[in-house]
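One structure, as structure tokens, below. Some questions next.
The complex appears here minus one protein chain, its other protein chains still in place.
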Amino acid sequence: MKIPLIYNARSVLQRPMSTAFTALGIGLVVAVFIGMLALANGFRAALVRTGSDLNALVLRRGADTELASGIDRATASILAASPHVASGADGRPLVSPEVYVLVPLTRRGADTGTVANVVVRGIGEAAWKVRSNIAIVAGQPPHSGRAEVCVGRKMAATFPNTGVGQTLHFGGRDWTVVCQFTAGGSAFESEIWGENEQFMPVFRGEVFQSVSFRLKDPAAFEEAKRALESDQRLTVDVHQESTFYAEQSQVLGRILQVLAFLVTSIMAVGAIFGAINTMYAAVATRAPEIAVLLTLGFHPLSVLLSFLVESVLIALVGGVIGILLALPINGIVTSTTNWASFSEIAFSFRVTPGLLLAGLVFALVMGTLGGFFPAWRAARLPVVQALR
Amino acid sequence: MRFLHLVLANLGRHKLRTLLTTASVALALFLFASLRTVVTTLDAAARFGSARRLVSTNATGIVFPLPLSYANKLRAVPGVEAVTWANWFGGRYGDNKRFFAQFAVDPQSYLEMYPEISLPEDQKQAFFRERSSAIIGRRLVDVFGWRLGQNVTIRGTIFPGDWTFTIRGIYTPTDAVINDDMLLFRHDYLEERVGRPGIAGWYVFRIDDANHAAQIARTVDGQFKNSSAATKTGTEQAFNASFATMWGNVSLLMGTIGLAVVFAILLVTANAMMMSARERTGEVAVLKAIGFSDRIVFGLVMLEAAAIALTGALLGLGGAKFLYKATNFNAAGFLPGFDVTTSTLLLGATVALLLMLASGLVPAIRAARLPVVQALRRVE
Partner (left out) sequence: MALVEIREVDKTFQRGSERIDVFIGLTLDIAEGSFTALMGPSGSGKPTLLNLVAGLDRPTRGSVRVAGAEVSAMRPNQLAPWRARHIGFVFQQLNLLPVLTAYQNVELPLLLTRLSRKERDERIRLALGVVGLEDRLSHYPRQLSGGQEQRVAIARAIVADPTLVLLDEPTGQLDARSSGDVLQLLGRLNQEFKKAIIIVTHDAHAADAARTVLHLDKGRLIERQGAAV
């Protein structure tokens, strides 16, 4: 015989404070769980989206970041002429040689002592087409020959003087902001873009840091990689763009994930303890009722399941509370330094349905663990004693 | 305290509950202390540095180099006692899972500038003598198992190729400003292999009087303002501080989580206290009938809450302090000098106190106000 759920529901309502506290405790754990993983998620996502499977990124051999790399014009030309490079609608190769440097800028509202190293990327016309998901959302692309720059949307949000028409100062010169762009939420949105020829004399001279191109046959990446790396005229490493940027998210991404699991595990233990306390007390107060149920003929297993279900129900409520608490942070933009590339990256917290589900499951687990032993005790209640 | 055994007896009534609640408090405070220590460690790192050392970097950005010729010009600036420079090498070792800093330095001037890098004289001399030698921080011995005299090969990223160094010295930092996991090798070795005249990543120079720091910094920057590479000069502290700020909103994040943790545990503790209190109304009534005043009864309940909070605090805060010290934890190099500060312990104790008040106050007041007659009423 199954014990009707209404019994559990009513009993839960009879101790509102206790139930509320336990549920809230579990809710907080779930919220922190979702929140921290959303942070790790957002960071990872921003970097993963930066690269595309369709593109290859070429750096000098041995360089692990764009910053450390150097590619001269000759190399860039040879790459542009390669048969592995796709052509655009106009017949020109979809290849983008780029300058990459970091400049110190002060974040909005911070004092001048605290700087962030912002990526300044030199581009040619092809970059807008080669790099993925780029869309200009305000203003016009920079004019050739002028000290004009474009600013990524997220960068515009975190730094001052980044509106269209305003002036940025770096590298000892003034630069007019002529447009803002989005890039599907990727790391590019934290960058400043301008013409290669404008940046070269200011920074590192006549050398690019990277060349990225659209693969003619994305499935044949390995072949293209082998061909270019074994070319005697070049000393380069060819990376798949998507893999490259994803790897840049490894260190920090992993740290954030580990931190998330550590913190929430410890919190979860506390919440489970709370659930155990509540359920034990519930069993103790309701001992006479339980005894009656057992005497009436309900199987001890039914009693166990009944209490377990009660604990899980409370935990589920907690899980929902946790989800409601965590949802609002979705989309909040934050920024930090990606130590792998030493550059500033802004990204949004990213709460996914999968994460919400995980949170709910987590709550369920906590409820089950917390309710198990008390439920066990309820099932094994010595009837005679309880009825005295 | 003659009533202490009453409090302890009450706690022993449900040993499991008391244990679980105390453990929750301990865990929460452990977490709290850990999170706060991340913040304090970053803060402290921002304050490392001698007041008499200044750092000059390229004004365009820290990733841009400065000419070596600046060294002599810096020496000539009034108030400057000694000058050295360093280059960030940024190589990878092994599977690159453990990050550590590698610098190419001018051996004599660098070690003279940083007496905090302490190593035996004979090792120092070996470093001065051998071109391909390197000195490493003590921690790297534990991390990688390196030994004196061993050859280590590092893959260059900025400076391509494989670079082999012979370890001729192991240093111990005498001050937290120096990380204990760096690898320092010789600038002339770098120059020789690269085949080009060398450059400096940044300059460090010592001045005669800390009070002149701002003025000298201005002089230096003014001097190079119109050169090929303009400089940005500041104190060593400011230089270190700028790295700490690169973490961005970490403080806020840690603080928020810390709050959530504390609040969650508060709920657990308060719940446990309330449950205990509810079960004991009859006994409280008996005590009052015997003649225990409202005040004493209030105190007994608060003492119970205090016992849990205090034990939890000792275990959690003490545990954190001890654990990190004993394991010499530094988050794989990211958080050097990770140590739970006294201020964190005090703050944790305050949290424990608040926990005690918040969880104990309501049951204590209830007990104090308990109308004895109602509680004693029995079925006739």
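Think of it as A and B in the order they're written, each chain with its own count starting at 1.
Operating definition for what follows: a contact is a pair of C-beta atoms (placed from the backbone, for glycine too) under 8 Å apart; a residue touches a chain by one contact, two chains touch by 3 or more.
All values reported here derive from a predicted model rather than from experimental measurement.
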item	value
Neighbouring displayed chains - absent chain, whole complex	B
Per the touch definition above, residue among B:Val286, B:Ala332 or B:Val362 touching the missing chain	B:Val286
Hidden partner chain, residues of chain B it touches	2-3, 5-6, 9-10, 12-13, 282-283, 286-296, 372-373, 376-378, 380
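Please note the rule applied: only the chains that are shown with their structure count from here on.
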item	value
Distance from the mean Cα position of chain B to that of chain A, given in whole angstrom	25
List of chain B residues in touch with chain A within their complex	14, 16-17, 20-21, 23-24, 27-28, 30-31, 35, 59-64, 90, 92, 99, 155-158, 160-161, 230, 238, 241-242, 245-250, 253, 257, 260-261, 263-265, 267-268, 270-272, 274-275, 279, 334
Complex contact set, residues of chain A against chain B	17-18, 21-22, 24-25, 28-29, 31-32, 36, 39, 60-65, 67-68, 101-104, 110, 113-117, 170-172, 202-204, 235, 251, 255, 263, 266-267, 269-271, 273-274, 276-278, 280-281, 284, 334-337, 339, 342, 344
